[in-house]
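Every protein chain of the complex appears in place save one, which is left out.
Coming up: subunit A.
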Amino acid sequence: MLTKLTGGRVYDPAHGIDGQVMDLYIRDGRLIARPGDDEKISKEYDLRGKVVMAGAIDMHTHIGGGKVNIARMMLPEDHRADPVAHSELCRAGCGHVAPSTLTTGYRYAEMGYTAGFEPAILPVNARQAHLEMGDTPIIDKGGYAMLGSDDYFLRMLTAKKDQNAINDYVAWTLHASQAIGIKVVNPGGISAFKFNQRALDLDAQHAYYQVSPRDVLKSLSRAVHELGIAHPLHVHANNLGVPGNLDTTLKTMGASEGYPLHLTHIQFHSYGTEGDRKFSSGAAAIAEAINQHQHISADVGQILFGQTVTASGDSMRQHANAGLANPNKSVIMDIECDAGCGVVPFKYRDQNFVNALQWAIGLEIFLLVDDPWRIFLTTDHPNGAPFTSYPHLIRLLMDKSFRNDMFTKLNLDAQAMSTLAGINREYSLYEIAIMTRAGAAKLVGLHDRGHLGVGAAADITVYTEDADREKMFSKPDYVFKDGTLVVRNGQVVQVTWGSTHTVRPEFDRSVEQDLRGHFDRYHTMKLDHVKVSDDEIAEGGRGRVQVQPCLGRREKTR
């Protein structure tokens, strides 16, 4: 079967293609070079006048695993407002802030997204994350395994174990959790909270282990680099949401001593203490630092107004914020000497000074960071807003007058504290394609996604050009997933199951000996049962595991 997409205006930043009119050819789910004239085209789509991009990739979205399911369990009132009935093709579910797995897959696809990455897979909870992602149709998925507050790692750090041993443990975790990256959340802080510490700054000592978040960051960022995996250490920094955390964030950028770091939902970490209310925008300083430091990338974690729910591994900070819950309920957990979590429903209001300024800070960061290859479009779904608000966010970035109209509706004191109205930048379609496709694929390490070159998977989204970018990005004309037409006019027309992307760096398997002893001595689960197998992921025809290449192990870089 040979499919031709004719005459679309193509945005493929991985190949420097900026709105060029081109034909694309698909065979067996992949993009191929222009075939010979004698080859029969089985299906042709006339895309003249349409905008063509690779399928979008959400590099940080909470779509699977324990805390997401707690959020679902907690919020029947939110589901009730968005019931999703079954159709001929699609199964029933629910939407809005903590959608059901099935609805998550359909709605991402209907928005032109073909992949999403769960950023906080607790190794002991990895099976659940994959079960949920396995029930998420159409899109590809994957995730980052969480380390840094697990007792095994912290003990290694305290014992000053050789970096190579740490690298082996990190690699083992990637394999066991079927992950494509490593994330650290409030480095050391989740564990510190279990010892009743309520804050942990970058250079503060963990009360029991006598190591600092800086030590954790150094060790893990180096491990990730030396293992040769593409995705830099994914960092949810200390002091989330704390006024003045800007300083911690700036120092965190230096903590890896040059090893790459990805700072996630950086909006929540860009707060100063200026002004009468001791809460101000640190966006300018943060953006400037990102511009200066080539080894740093970030996603924004934009907030948008309305009801949502925050779900995080950061039990320390979520416990501190539980008093702000709306509706007034929260779940906080200590988990298996591995990690923790906190789920706190939240309502962002444009007349609230802090919320309004948070909104502005996120947009300031988007607009002040120069390099779209190093800044990514996220709401930290659902923490800042549900992922279904992405088209609205894209419009805010692409349309200055729309943005300024929204700005004038904000709390007046917040307006006075923001430079947003003075920023003229508007993102181009090319830049949006970088942030949501080419850049995201490069950052996550998806070699055959996020671009439209020969050999790439045919994950393709086609839009009708519209000055109203929200409208344009809400309802693509066509979405192809691995070459199959899955969405037409913003509606699912075929349900497929995507792949789960992982990475498997080499490591010394003898690391299991000590780890097995540790599990037998201290845990309530066998080490072998922590591991998630390929069969479990592919079970029931729900997709397959795709192992993305990595650079290969680098021993002791310095």
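Here is the rule we go by: contacts are C-beta pairs under 8 Å (C-beta built on N, C-alpha and C of every residue); 3 or more make two chains touch, one makes a residue touch a chain; residues count from 1.
Rule of thumb we're sticking to: contacts and distances are computed from a predicted model.
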| item | value |
| --- | --- |
| UniProt protein name of the chain not shown, from "Acetolactate synthase small subunit", "Formylmethanofuran dehydrogenase subunit B", "2-oxoglutarate oxidoreductase, gamma subunit" or "ABC transporter permease" | "Formylmethanofuran dehydrogenase subunit B" |
| Of A:3, A:330 or A:388, the one touching the omitted chain in the full complex | A:330 |
| Full-complex contact with the absent chain, from A:3, A:101, A:388 or A:474 | A:101 |
| Candidates A:210, A:294 or A:533 - the one touching the absent chain | A:533 |
| Given A:86, A:278, A:409 or A:554, the one touching the chain that is not displayed | A:86 |
| On subunit A, residues whose C-beta touches the chain left out of the figure | 64, 66, 68-70, 72-76, 79-80, 83-86, 91-94, 98-102, 122, 124-125, 127-128, 131-132, 135, 151, 155, 193-196, 208, 319, 322, 325, 328-338, 343, 521-526, 528-529, 533, 536, 539-540 |
